[in-house]
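Please read the structure below before turning to the comments.
With one protein chain held back, the other chains of the complex are shown just where they sit.
A, B and C are the chain letters, set down in written order, and residue numbers restart from 1 in every chain.
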Amino acid sequence: MAELEENADDVFELDRIRRLIDLMKEHDLGEIDLRQAGQRIRLRRGSAPTSPPTGTQPGLPLSAAAPPMRETVPTSGAGGAAAGGAAANPVEDERHVVYIKSPMIGTFYSRPNPNAEPYVRVGDHIDEATTVCIIEAMKVFNEIPAEIGGRVIAILVGDEEPVDFGRPLFKVDTRK
Amino acid sequence: MAELEENADDVFELDRIRRLIDLMKEHDLGEIDLRQAGQRIRLRRGSAPTSPPTGTQPGLPLSAAAPPMRETVPTSGAGGAAAGGAAANPVEDERHVVYIKSPMIGTFYSRPNPNAEPYVRVGDHIDEATTVCIIEAMKVFNEIPAEIGGRVIAILVGDEEPVDFGRPLFKVDTRK
Amino acid sequence: MYKRILIANRGEIALRIIRACRELGIETVAIYSDADRGSAYLELADETYCVGPAKSALSYLRIDRVISAAEVGNVEAIHPGYGFLAENAHFNEICRSCRIDFIGPSPQAMQQLGDKNTARGIARAAGVPVVPGSDGLVANESEALEFAREIGYPVLIKATAGGGGKGMRTANDDQALKTAFAQAQTEAKAAFGNAGVYLEKLIERPRHIEVQILADAHGNAVHLWERDCSTQRRHQKLIEESPAPNLPEDRRRAICEAAVRLVQSAGYTNAGTVEFILDQNHNFYFIEVNARIQVEHPVTEMVTGVDLIKAQIAIAAGEPLPFRQADIACRGAAIECRINAEDPEHNFRPSPGKIDQLLVPGGPGVRFDSHAHPGYVVPQHYDSMIGKLIVHKATRAEAIQAMMCALDELRIRGVETTAPFHRRILASQAFREGRMDTKLVERTRFD
Partner (left out) sequence: MYKRILIANRGEIALRIIRACRELGIETVAIYSDADRGSAYLELADETYCVGPAKSALSYLRIDRVISAAEVGNVEAIHPGYGFLAENAHFNEICRSCRIDFIGPSPQAMQQLGDKNTARGIARAAGVPVVPGSDGLVANESEALEFAREIGYPVLIKATAGGGGKGMRTANDDQALKTAFAQAQTEAKAAFGNAGVYLEKLIERPRHIEVQILADAHGNAVHLWERDCSTQRRHQKLIEESPAPNLPEDRRRAICEAAVRLVQSAGYTNAGTVEFILDQNHNFYFIEVNARIQVEHPVTEMVTGVDLIKAQIAIAAGEPLPFRQADIACRGAAIECRINAEDPEHNFRPSPGKIDQLLVPGGPGVRFDSHAHPGYVVPQHYDSMIGKLIVHKATRAEAIQAMMCALDELRIRGVETTAPFHRRILASQAFREGRMDTKLVERTRFD
């Protein structure tokens, strides 16, 4: 949203509208309606308006525009792994949930050896230094540190499953 | 953005509206509704304006919504002639303006012979049977009847100019 | 050479001709109907004129409108493409009477070969085999028996006024012929009020083999080898290829030479296709001449390296052929699949509409002749072909494999296409072994 606020005092700023439209298309929004201190931008996609707009409602929250920014985090096959970069999920009600992603391509191991206990289980509390798994690449067994602290709420890949760069491995609740 | 700021206090600034319309067409938007400090631009696509929006401020003309619905009638080169079919222009405030279009490809002649007067001039009143021009095709000189009645308000092609099927020839005001 | 020609066609063949003209430095005038207004390929023409509404009877088929466009556009020649006015001898004649060259054969040659009996006569005179038949009504049973014994069984009995299979019977021996002859006469009488029937040799499981020819105005004629177009569905060609598989080399030469003899006898010029049917013993019989460029011409271009559209234009402009027969080699194998906007899962019903996505295959030897592009709307008014996928490889087996890959790679969203159906045919044992005949597709379930 940061770039949208650059020219916040001019609702007619075309680039912003274009970006809003991109947002709408990308997220299949039917309508965008932004108002602020007498300003308003309202965009609606598709054809027939259902009900006529009923005038400006003061105090309508701008965060209505937030859902389209939700980062999609597929947990399916290796080829469809989520985009790399920031691990944090910016969705308001899940802002405390982050993903530990694979830093390399290789084979995932949840435990140091077949007879050992897993490094972590769902429900475990981890800190930045906790080893969460091993990824084997080129016969090298790389211990992977969590790099974030919190509680493990899901393990997203199976033992000995191939994982590639950026593949989400663990879902972590970072609330204390 | 420069050209937008030149007329930033004019919601009717055509270039801006044109670009908004482009955006709407390109992205299949149904409506754009922009307001600022008593100003508002609201554009809505699709034919059926259901009921007037209740939020309309008095004195704000709805005709700002007209441009996207206006049928574009290029009068330029033969290759870019307007779509055929209904000759009537559906725009509300120009519903009385219709175009006489060429029924065939050929060469346009405004008069029966080089020494004669033109069949019609701007300002002339015509009826359905009035011959408005000749179109020569394959050495045949075809007299073209108006097929509508009214007052000629523009002649859109020059003498001996090639015209193709559907090319607008005359602009006619059909009000009595 | 011409400075400026008009293209009296639309779609992929219009684009094909525009491209050839651009490469030759010839200006083009394109015509279009309301339904084709704004098509991207029109932008490649130097001038464009709308000749009428979507319905082709009111636009592309209107001779006066097309000629008028040619006059307005001030062209020296018209290329008719295929379909529409391409084999209309009257249009051909009008062009010439307006001092506009028709890029194709003379109206006379077109008319002669357009008449089946005249064409058969020309073929016979040129020593080209035709399907043996009675060439006239068979008066009675004994005449029928005599004739059947002469041409050999099986035979086909056809009503002279016939159509749609009415009054048509086959017979494998004398006894069957006696019954069938009476039945056919009765049925013909009932259906058409005319009991007249004639006899023809029945060709079982025929293959459709056609020979591409080029003939100039200076008496030179060559063939550019054959195409096998046996893979058809309800007389619509689906897959064409060159060379024909499983055709012994001596038969191949014989059929190609026969085609050249025929067009030379007929005084035919420009590009043309001589169609034959081939029986299972490789006997060939002349059927007809297609006096135009054909949809499937690219397979011949791929194996011979000759640009047939450019050749057509040069011939019409009076140039002699730039090669002799010995110069024309047939290299490798080429296959073409017609990609139609039809739904093979629903009895090939047309599937017009907007193409949302189009990803085209490519790489060495892969050619896609198409006027379609993402955002293109396939109109409902014309034939449903949206492109021709052509593959040229060293061997037929490689070409089949590459064509399957290309079909897999071709991604068209927004309309249904015949691509998956082609894929299944190509994967079939019968096709891979080159055992096609014109009824293969109809009697086979491809999985």
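Rule of thumb we're sticking to: a contact is a pair of C-beta atoms (placed from the backbone, for glycine too) under 8 Å apart; a residue touches a chain by one contact, two chains touch by 3 or more.
Please read these numbers as outputs of a predicted model, since none were measured by experiment.
Within the whole complex, touches from the chain that is not shown fall on A, C. Touch with the chain omitted from the figure is made, among C:E23, C:E150 or C:D174, by C:E23.
From the options C:L58, C:C98, C:A317 or C:V360, the residue with contact to the chain not on display is C:V360. Remark: the residues of subunit C touching the chain excluded from display are 16, 19-20, 22-23, 25, 40, 44, 298, 301-302, 305, 307, 331-332, 359-364, 366-370, 373-374, 394, 398, 401-402, 405, 408-409.
Although one chain is hidden here, its contacts on subunit A can still be listed: residues 78-79, 81, 83-85, 104-107, 137-138, 140, 162, 164-167.
Criterion: only the chains that are shown with their structure count from here on.
Look at the CA centroids: the one farthest from the centroid of subunit C belongs to A.
No other pair of chains has as many C-beta pairs in contact as A-B. Per-chain Cα centroids separate subunit A from subunit B by 49 Å.
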